[in-house]
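Partial view: only certain chains, each at its native spot in the assembly.
We just call them A, B and C in the order they show up, numbering each chain from 1.
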Amino acid sequence: MSSKLRVAVIGAQGRIGSEAVRAVEAAGDMELVAALGRGDRLETLTEAGAQVAVELTTPASVLDNLEFCVRHGIHAVVGTTGWTDDRLARLTGWLDASPGTGVLIAPNFSIGAVLTMKFAQAAARFFESVEVVELHHPNKVDAPSGTATRTAQLIAAARAEAGLPAQPDATATALDGARGADVDGVPVHAVRLRGLLAHQEVLLGGEGETLTIRHDSLHHSSFMPGILLGARRVGSAPGLTFGLEHFLDLG
Amino acid sequence: MSSKLRVAVIGAQGRIGSEAVRAVEAAGDMELVAALGRGDRLETLTEAGAQVAVELTTPASVLDNLEFCVRHGIHAVVGTTGWTDDRLARLTGWLDASPGTGVLIAPNFSIGAVLTMKFAQAAARFFESVEVVELHHPNKVDAPSGTATRTAQLIAAARAEAGLPAQPDATATALDGARGADVDGVPVHAVRLRGLLAHQEVLLGGEGETLTIRHDSLHHSSFMPGILLGARRVGSAPGLTFGLEHFLDLG
Amino acid sequence: MSSKLRVAVIGAQGRIGSEAVRAVEAAGDMELVAALGRGDRLETLTEAGAQVAVELTTPASVLDNLEFCVRHGIHAVVGTTGWTDDRLARLTGWLDASPGTGVLIAPNFSIGAVLTMKFAQAAARFFESVEVVELHHPNKVDAPSGTATRTAQLIAAARAEAGLPAQPDATATALDGARGADVDGVPVHAVRLRGLLAHQEVLLGGEGETLTIRHDSLHHSSFMPGILLGARRVGSAPGLTFGLEHFLDLG
């Protein structure tokens, strides 16, 4: 019997799901034992002996899929969104009844995006000024991006905890919108440009110096290393883990 | 007699003026023949045999200074602001009466800033998307900067002339200000950060590619090469020249 | 009969060729009248009434294809490489015998890359210092890229023409390679990084300021706007044109 990690993908026909299938197949320490699409039976997971399931479907089906996985002791790595307190409570209930099983839910599987947030948060208290610029393709419907808003909130919380005052800003006359959106006191600017995919820059400034942390996502394959890392580690983290950062050992 | 260009500085005690004094002294092809501060007699210019005067004073005194220079055939390079049609008309009248004398007025003597505007203008018609991000120290009172607004206007004019449609932007839900200020259809974002001086970035995006033109002004000495270039060339450009770009031979 | 430009693609099955087929089909002012792959008869071009052929094949077949096109008065836009003086001379001979027919050969159809080179060249004489940093995916076999080398050569020529001295550089002790490759006196640095595609940055520095021109190619679809622009204009440019820049009206 193989000593490789036995991984299944649920939602294998979607854009991210099909990438995940290829990524698992290419990983030297994993074996793809099942790839479920719409309508496939969940029992395939147990019949195939899956140890970890990568769940990349929709809010409508994720709960049923996870209930099955957790009841059968299959760990899960979940990219599907739409988590409310109520939905999380149901999931936690199943996990309580199945000690030893782990589920990782991550709003963002890009390691670079997660590190950007963590570093911005860690650096925030050392700088007087901080702003976020996010840049995306022009088909994006919301501005700023959820990641940028979340990043700004984390920065604002770190500043508050460190007792920093409001940012210096002598602006007296401004065109509407010039100074960006205000997210808890952190200006956030959203650029929409043909040719781009998803990019974010955190600019921190202090006396005589600036620190810039920039993440460029040039292809959605950027989620794969985070998904694989999650699959490797979720088995050693029983219960619910929310956010890939908890598996990055960032101290 | 020296074959060096005989240059005077009017407003020699100001921040930019004192830089100009040093820059003229350091230029191998120039001789500083006069450095006038507040209250000094303009006759010093003629007594010293100045060929070119660098005028760096205030709107209140610039007209008197230029009237004297033009009447005595002294060319002038002018950094003082506040030019209205009426003021320009008076200056042009004096120049008409003194053929062969040249005056260069430039809103911005930074060659990098001028090139950024020219390149942005030249590139604009080839790209679907374009936005401007300007970044300054937090003591700046206006947002966006005059240079950024002017750059966006030039870009918008170039797009209009090329018959480009409005920029693609699917934004449906946005926080106030997230998409920047709208300058003739070009989004302009203003960042204010301790540690910065004056910076501007023009981002152009088309199918599969982006072009970024960025100018960083790290010290106000950045105006000196443009002032010296102006001093060298204004004598061969009789009449009024408005904008340093006309001396840069950019085609 | 349609008033659209009748365009054929030769080499339609290649990676760039198949993109070109899609781009021509999507262009509102063009009609794709033929898409030739390996082994297809060239007579298809005349039978289909092609006005312009986009040639994206290999050095082994490009000459035969162009000979046919030029003899039949079909203009051509050529992305195939490997042009020597001898090969160009043969092409020019055919063009001399077919006045009114135009051929555009371009080593790079990315408008952003071409503009980067032109702007770098135009700006070079105003700055004491200039260096080139190119960044590519790690599968690239040559360093620096051909585009970066060409850019550095153009910059060096512009500096020489303006009579600029060697660049300032006080480096006394250096690790091997730290200061990059020397291309005609312009340092060129090559970064190889997983996740990147093709990027180039020209950094120009003068007293107190820097100007940065950066081109990011995030997808090879970035060649399409240049190919379409070439197809639209080659009919009005009889004879041989080498380099897309000649069709960009950059002055």
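Here is the rule we use: contacts are C-beta pairs under 8 Å (C-beta built on N, C-alpha and C of every residue); 3 or more make two chains touch, one makes a residue touch a chain.
Just so it is clear, the model here is predicted, and its values are computed rather than measured.
Total copies of the shared sequence across the full complex, per this structure file: 4, with 3 shown.
Throughout what follows, only the chains that are shown with their structure count from here on.
The count of contacting C-beta pairs peaks for the chain pair A-B. Centrality by Cα centroid goes to chain C. Of all residue numbers seen at the chain B-chain C contact, over half occur in both copies; the interface is built from largely matching residues.
Greatest centre-to-centre distance from chain B is found for A, with centres as Cα means. Centres computed as Cα averages put chain A at a distance of 39 Å from chain C. If you average the CA atoms of chain B and of chain C, the two centres end up 34 Å from each other.
In chain A, the residues that touch at least two other chains are 195-196. By the touch rule above, chain A contacts chain B in their complex via residues 127-131, 133, 135, 138-144, 149, 167-183, 187-196, 203-210.
The part of chain B that touches chain C in the complex is made up of residues 110-113, 115-116, 119, 122-123, 126-127, 204, 206-225, 248, 250-251. Within the complex formed with chain A, the chain C residues making contact are 195-197, 216, 218-219, 222.
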